[in-house]
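Before I ask anything, here is the structure I am working with.
A single protein chain has been omitted from the complex, and every remaining protein chain is retained in its original position.
Naming follows writing order (A and B), and every chain is counted from residue 1.
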Amino acid sequence: MTFREGLTRMMKIEIVIHGDDVGAVRELLGATGASGFTLVSGVGGLGHDGYHQGSLLFNEHDAQALLIAVAPEDRAVPLIAGIRELLAERPGVMFVSETWVSRPEYFR
Amino acid sequence: MTFREGLTRMMKIEIVIHGDDVGAVRELLGATGASGFTLVSGVGGLGHDGYHQGSLLFNEHDAQALLIAVAPEDRAVPLIAGIRELLAERPGVMFVSETWVSRPEYFR
Partner (left out) sequence: MTFREGLTRMMKIEIVIHGDDVGAVRELLGATGASGFTLVSGVGGLGHDGYHQGSLLFNEHDAQALLIAVAPEDRAVPLIAGIRELLAERPGVMFVSETWVSRPEYFR
C-alpha cells in the first residue's frame, strides 16, 4: 500500500514575495477560483542570486511572506501563468511541486 | 549523479490546523511513533474554498499552525489515516509529498 491510497494529486504553489504584494497574489488566487491559501508572514531571506535580478532583488531586511496555495492541475496552469506575470514586475520566487491531499473538494 | 544519492525517500506530511488542534495532532504523531515534527505557529490564511466546508471553514483571523512531519511510507500510511479522521471533525488541510532525507534513522 502506498501513501497515495485515497489521496488526490494536486499542485502545491509556494510563492515568496514582499509582504506588500500579498494582496495582488490573493486577488489572482480569487480570480482563478483558488480561494484557499496559507500565509506565513514575517519571513526573511536573501534574494535568489543577484546580477540577473537588477532592481528586483530582495533586500534581506524586507518583510517577506511565504504564501502556499494548492490547486488541481487544470486550475494550477492559469494560476502559475498569472503569478509569473505578477513576478515579472516584482521581486519574488515561485516553487511548484506535486502533493497529495485528502479532501480534494476543498481545492476545486 | 542525482541528488538522491545517499538520501532516503520519506513522506512529508504538512498539516494546516487551528493552533488549538496542534495538541491532538501531536498525540497522534506520538501514538504512531513519528515523534519528531516542526511547527510554524501564527500562520494565517483563508479556508480552502467555502461551500463544501460548512462550519469547518477557517476564518482568516484564526491563528493557524503549519505542522510538518516526516515518516517512512509504512509509518506514514496509518498516520495519514489518523490525521484524516482528525480533520473530519476540524477545519484543516493535509498535504502529503515525497521528500528525501539524509538521516533516515531519525524518522523511523
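We adopt the following convention: a residue touches a chain if its C-beta (ideal position, glycine included) is under 8 Å from a C-beta of that chain, and two chains touch if they have at least 3 such contacts.
Keep in mind that what you see is a predicted model, and the values were worked out from it rather than measured.
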Those residues of subunit A which, in the complete complex, touch the missing chain: 11, 14, 16, 40, 42-50, 52-53, 58, 64, 66, 73, 76-77, 80, 83-84, 87, 93-98
Contact set of subunit B toward the excluded chain (per top definition): 1-7, 10, 12, 35-41, 68, 70, 97-103, 105-108
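Here is the rule we go by: only the chains that are shown with their structure count from here on.
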Inter-centroid spacing, subunit B versus subunit A (mean Cα positions, whole Å): 19
